[in-house]
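Note that one protein chain is taken out, while the other chains of the complex remain in position.
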Amino acid sequence: MAEDQEKKSEDLRIGVYVCHCGSNIASVITPSEVVTYAETLPGVVLAKEHRYMCSDPGQALIQQDIREHGLTRVVVAACSVAMHEPTFRACIADAGLNPFMFEMANIREHGSWVHAHEKPAATEKAKEIVASAVAKVSHVKPLQMFQVPVTRRALVIGGGIAGISAALDLADMEIETYLVEKSPTIGGRMAQLDKTFPTMDCSICIEAPKMVDVGKNRRIHLLTYSEVREVNGYIGNFHVTVERKPRYVLLDRCTGCGLCEEVCPIDVPNEFEEGLGPRKAIYVPMAQAVPSVFTIDRDACIECYKCVDACGALEAINFAEKPEMVELDIGTIIVATGYDTWDPTAIEEYGFGVYDNVTTMMEIERLHCAGGPTVGEFVRPSDGKVPSSLGLIQCVGSRDKRYHEYCSGFCCMYTIKNAMLLKWLYPEMDITIFRIDIRTPGKTYEEFYERAREAGIHFVQGRPSEVREDPVTRNLIVRADNASLGRPMEYEFEMVGLATAAIASDGSEALARVLTVPTDSHGFFMESHPKLKPIDTPTEGIYLAGSAQGPKDIPLSVSQGSGAAGRAARVLSHDTWEIDPIVAYVYPERCINARGGKCDICYQACPYGAIDNRPGSGEATRIIPAKCHGCGTCVAECPHNAITQHHFTDGQILAQIHALLADRPEEKVLAFTCRWCSGMGADNAGVSHFQYPANTRNIMVMCAGRVDRDFVMEAFRLGAGAVLVSGCHPQDCHYIEGRQHADVRMQKLAVQLGNLGVSPGRFRVESVSATEGAKWARIMREMSEVVRSLGVESIRAENEAAQPQLTRLLRRMREVPGVSEVLQLSEAARLQGIETPVQQMARAAGGE
Amino acid sequence: MTASYAYYPGCSLLSSAKEYDRSVRAVFAHMGLSLTELEDWNCCGAVHGDVSNPDAAITLPARSLALAEAQGFDTIVAPCSGCYRNLRRASRRVTADEHVRAMVNEQLREGLQLKGDIEVVHPLYVMVQHVGLESIKALVANPLRDLKVASYYGCMLTRPKDVFDSAERPTGLDELMQALGAQVVDYPMKAKCCGGALALSHGDVTARLSGHILVSAKNADADIVTLACPMCHTALDAYQGRAAHITGQSLGIPVLYFTQLMGLAFGLDPARLGFERHMVSPRQQLARLGF
Partner (left out) sequence: MASGGNVMNPFLEEVLETTGGALVLQCYQCGTCSGSCPVIDEMTYGPRRIMHLIQAGDEATVLSSKDPWRCVSCYSCANRCPRGIEITDLMADLRRLAIEKGYAEDKEAHFGQAFAETVQTHGRLFEPELLARYYLRVLDIVGLLKMVPLGIRMLLKGKLPFLPERVEHPEEIGKMDVVGSTTPQFATGVSARGRSGAKKALGGLVGGLLVALAANSVLVWSRGRGR
């Protein structure tokens, strides 16, 4: 049979390769069975298995077969698209094929890892996944990458140590760099710290020279007291709008002399000192500020204009200053917006905000810093006395399901550092650290912890349950269950410090939306891949540095800053950059505007302004490829089926639907997922080994916005048990609004399907983020349960009742170019009684 | 405020805590708040409902909720903190989980169905949040000047954490006492447990826990303790003798329901408020106030 089909089309010479992934796949799925099956599929000329397809010998095998057997298309059944699609595209391109003549069949994250206890069913599923990939690859067309010009300029958002490191490295590579900082000075959190662990260097002493370097560097354009408001465009060609907030002090005139500050009558708490010390309404946050220029806090200012007089002939003060919008053309962007510290008032039992002598660790930092509000005299807030005893509490709001579930990472070390420092300054001070665990994973960090023990700092294993104040002495009684002693103990301290959680910095969410970069479930910016692309975001050309991605200490922030500079420069070192050609395309003859229509549905659906639409002009609508991000929302929205998306055509997707529903469709749950959140969420379920039933099948498109109503209706017409459309959470959509368009479309469809008698639960629309593997598995379990509990018979009855109406509604779909040939192939097989190989096997199995 | 409240007194208010029942009714009436005793209400299960049959811990209070719905109420007032917790928990569970709702409706007598949209409130928070402290101040005829009051919240009035008050540092009762003109004292034990649940099986535990609370209130120079739960009242009042014995301290602190103090401040007849029923007589303290 395979030989007949081999002759059928010279062009269609498909090679299928099934990977064992060591035992990751082979311990659950039987690769030889999948190979034998694949050989029977139309167009497949050979099928092989290998222990590691991604290894050099594995790739060499493919390249050799392309040369020796004249393969024109390749399917690799292995892991996820995110993992190795680029690997194999490069592999076949090296052997002379167009890289798009390739399809990945994910039998690991969607197969062996999630169906570990259903081995035969997992093998059956793997076969169908391969059939689906073969069906798609049979219809793909060669595509050429687009070449876009690259603007050789970088933007770094955030002027902490990560952003500073990134900017300096970029400048060293002769790249013009804009550094945007929200506050009046660069320096970030590091500038607030006294010493740094584990070396005990003075923090500002080592950071200030770098800040000065930034200020002096002619390639770095510093935009302090500024915020990024708008970002348009794409890799190599971002257009960025930055708002410069008015300082009311002219940058080029102010010398930082400070005469204005001396006469200002207004005192307000200084944020830089965690509110422990005052500043004036006209202020620089700290002595080492860069730029060393004053700023007027107009919320505090009473407009007495004494500063204007003091400034005198310099005339640096201008109360009429207005916000200014700066427009920048940028090639790549680095996000380095750092972290904030959590306000522990919510943990009422610790009494922060109620008892004066309960402080945060950042306050303690400022209190023992020589540059701080007490000039390094460590005193407690209630009476200005140096405390003779100090209790430090770890994990305040971190590792806590009520607040922040993650470990903030660096608190153990900075708490130990503060304890060590105070022990140096005040050898008599009795210091106790309450901990659940102590985490010292960095280089020489464990040795530092050891030194702290040797220095006489006490460690108690027990998370305090409450802190009480003695109203007379203002001392604090900390009650904790001491695990070592096995009983609760009470400890009295003159002062207490809380190691509060490090949280996503204020404004991260808004910035994420401006950048269309996703955030994780904790609000930090999300990396493209946790291991292999920890610096990249899923949006090409935008990179992450420092705590913006998750809490990081200084060495890690500096490393990632330099790493991000490298990733950004990798693009900026080219004159042009290749981008995916999977953009939308309008068939001019099908667009009703070409016949004088006044339609603007696609234009309204496009979040990128990539559609050149002239309703009423008699001209067909056009897509501007460089602006199109390839979500496919316009394709699904077009009521005339006049738009297609390269590599995700209706025909290609329908071929997959038909392949996956060829056998026992009533028992199947068919899911359409986007490439990003939901696709990665499904992969995450695999990586996490969350188990769910093997009657589930996936088709991946770029965005839920691409999922046409016709796809869902066709699935039910073919007899599907249940259908899921899953995208990002609406606010996280990688294409801004694609997910929302899908939602509107699918909610209407849900009503319609309900009217046709499709039981509730058989069609669902969901949002799954890239970290919600557990949710994905749960949805799969729930939908499988719906299918199971309804039973094949009643599902079939429902589908049959709906079929005439569905067939009528789907009539228009057949006019779409490329669709009818797919449907003809599939229906011819059906009408002629030709069983697909899956059906043959099912029959054989049933007959036993 | 013309809301009509269903009144769920709970078992204790018919026996050991009649003075609470009387003062609640008297204060509500004086304030023009309609309070109608729920017909045929049943025991909420206290803390023992969970143990024998966990479903009963939901169905017992749910029956009373269903009765309130059937009798046309949308808010139910429960003055015992234990009842309050049980009714509120059942209401939550029934609203949140249709399986629980189905289980409950299965167990109810024919014709009685629970939809689950009934609000359960404690009379303290009717005062503090529905009525408001300003309106209460306006009703004060005899300000409780010079009376040093230790507000005692206990456990289930504020825990599991709810919307009405802080679970660790509650303030509602203190605010109410200040509105009545009393002086509130701060003491660390105001939201700690009195051990009332173990009063019969392990009375020494109850006496010890109550003792800590009373000693703490006494050290803060309180004249009296006020509270909002009959179980707590038994622990702090009836067990005060044993508490004094266990802690080795003389205590002698009267323990009054907040509604009794409201009644006094509003100028209601003290005889209607049941002061004679306490084990530790408040006569001396009341005399000082001029009653």
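Per-chain residue numbering starts at 1, and chain names A and B are given in the order in which the chains are listed.
As a working rule, a residue touches a chain if its C-beta (ideal position, glycine included) is under 8 Å from a C-beta of that chain, and two chains touch if they have at least 3 such contacts.
Quantities reported herein were computed from a predicted structural model and do not represent experimental measurements.
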{"item": "Where the missing chain makes contact, among the chains that are shown", "value": "A, B"}
{"item": "Full-complex contact with the absent chain, from B:Arg25, B:Arg159, B:Lys190 or B:Lys218", "value": "B:Arg159"}
{"item": "Absent-chain contact - pick from B:Asn42, B:Thr95, B:Gln129 or B:Asn142", "value": "B:Asn42"}
{"item": "Contact with the hidden chain (one of B:Pro143, B:Gly241 or B:Pro270)", "value": "B:Gly241"}
{"item": "Interface residues of chain B (partner: the chain not displayed)", "value": "11-12, 14-16, 18, 40-43, 45-57, 59-60, 63, 107-109, 154-156, 159-161, 167-168, 192-193, 195-198, 200-203, 205, 209, 238-239, 241-242, 276-279"}
{"item": "Touching residues (missing chain, whole complex) on chain A", "value": "117, 349, 395, 399-402, 436-437, 461-466, 479-483, 486-488, 690-691"}
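Here is the rule we go by: only the chains that are shown with their structure count from here on.
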{"item": "Interchain centroid distance [CA atoms averaged], chain A/chain B, Å", "value": "50"}
{"item": "Chain B-touching residues of chain A, taken from the complex the two chains share", "value": "348-349, 354, 466, 468, 471"}
{"item": "Touching residues on chain B, where the partner in the complex is chain A", "value": "166-169, 186, 188"}
